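These notes are about the structure you will find just below.
A single protein chain has been removed from this complex, and every other one stays in its place.
Chain IDs A and B follow the sequence of writing; residue 1 opens each chain.
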Amino acid sequence: MKQVFETVKIATRRPGLYPFTHEARNFLTKSALGEGLLTCFIRHTSASLLIQENADPDVLSDLERFMRRLVSRDEGLYRHTAEGPDDMPSHIRAALTQSSLSIPFHAARLALGTWQGLYVFEHRDAPHMREVLLHAIGD
Amino acid sequence: MKQVFETVKIATRRPGLYPFTHEARNFLTKSALGEGLLTCFIRHTSASLLIQENADPDVLSDLERFMRRLVSRDEGLYRHTAEGPDDMPSHIRAALTQSSLSIPFHAARLALGTWQGLYVFEHRDAPHMREVLLHAIGD
Partner (left out) sequence: MKQVFETVKIATRRPGLYPFTHEARNFLTKSALGEGLLTCFIRHTSASLLIQENADPDVLSDLERFMRRLVSRDEGLYRHTAEGPDDMPSHIRAALTQSSLSIPFHAARLALGTWQGLYVFEHRDAPHMREVLLHAIGD
């Protein structure tokens, strides 16, 4: 049984989903592990992680638009406004999605379904460099 | 330290919650592991996983009705409509719930609370066969 760690940096430009499935697969290949558990962990509270459809990009933009409608930017609703009108909605959007993803792997392949991709979900307006920690444990 | 994998198939008929606590407990028993971590992972993006109350079935139907109200089926809101009016809402409902569940086990028992059950949350209208991968690591 062995463990491997790697930090992946994902540059975001605006709110929306940024894929990192490729980086996770590369990490597993380099680890030389055959079976085990991959954990992806984002070190931020105004961006989050999500597994979503990897085929039609409209799914990703529809999801972004839904979240923007669900979590209003009306500053009258919030006390935490010092960091801009997109900051408190970002914390809420992160709370409604995930900080970590757990994905088993087997025969050196992530157990993702055909249509599943891994994404960083950026919630802030300004570009950010987001850190995702990858951790694998297994044989 | 040892690992065990199993794929469980859950047949769904319509939107709502389908229990698989029993299957997870059987898997642990067969694994002969005493303590460790169980990961449940669903290989789809229009169904998800959830821990919910296992006592009153009204909780499950109230949750289904809440999600249907929260995530509108109004197709005017979405671009991804080719797979039917229930498809994009399904992806959103999956994003707001979980793709994986992590549950420690001890003395060969899942650490679930008395009222906690494991569920597949189906979001599509048509019946589906859903694959949940179970992974246990431990001693």
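Here is the rule we go by: a residue touches a chain if its C-beta (ideal position, glycine included) is under 8 Å from a C-beta of that chain, and two chains touch if they have at least 3 such contacts.
All values reported here derive from a predicted model rather than from experimental measurement.
*Asks:* Return the single residue from A:Ile10, A:Ile51, A:Val71 or A:Val120 that touches the missing chain.
*Replies:* With A:Ile10, A:Ile51, A:Val71 or A:Val120 as choices, the missing chain is touched by A:Val71.
*Asks:* So which of A:Arg25, A:Arg65 or A:His91 would be touching the chain we can't see?
*Replies:* Result: among the candidates, A:His91 touches the missing chain.
*Asks:* For the chain that's not shown, point to the residue among B:Met1, B:Ala32 or B:Ala126 touching it.
*Replies:* Residue touching the absent chain, from the options given: B:Met1.
*Asks:* Residue by residue, what part of chain B touches the chain that was omitted?
*Replies:* Residues touching the hidden chain, for chain B, are 1, 35-37, 50-53, 56, 58-59, 61-63, 65-66, 69-70, 96-98, 101-104, 106, 111-113, 115-116, 137-139.
*Asks:* Residues on chain A that touch the omitted chain in the whole complex?
*Replies:* The missing chain touches chain A at positions 1, 3, 5, 37, 39, 41-45, 70-71, 77-80, 82, 88, 91-92, 94-96, 98-100, 102, 131, 133, 135, 137.
Following the convention adopted for this analysis, only the chains that are shown with their structure count from here on.
*Asks:* Please tell me the distance, in whole Å, between the geometric centres of chain A and chain B computed from their C-alpha atoms.
*Replies:* Going by mean C-alpha positions, chain A sits 20 Å from chain B.
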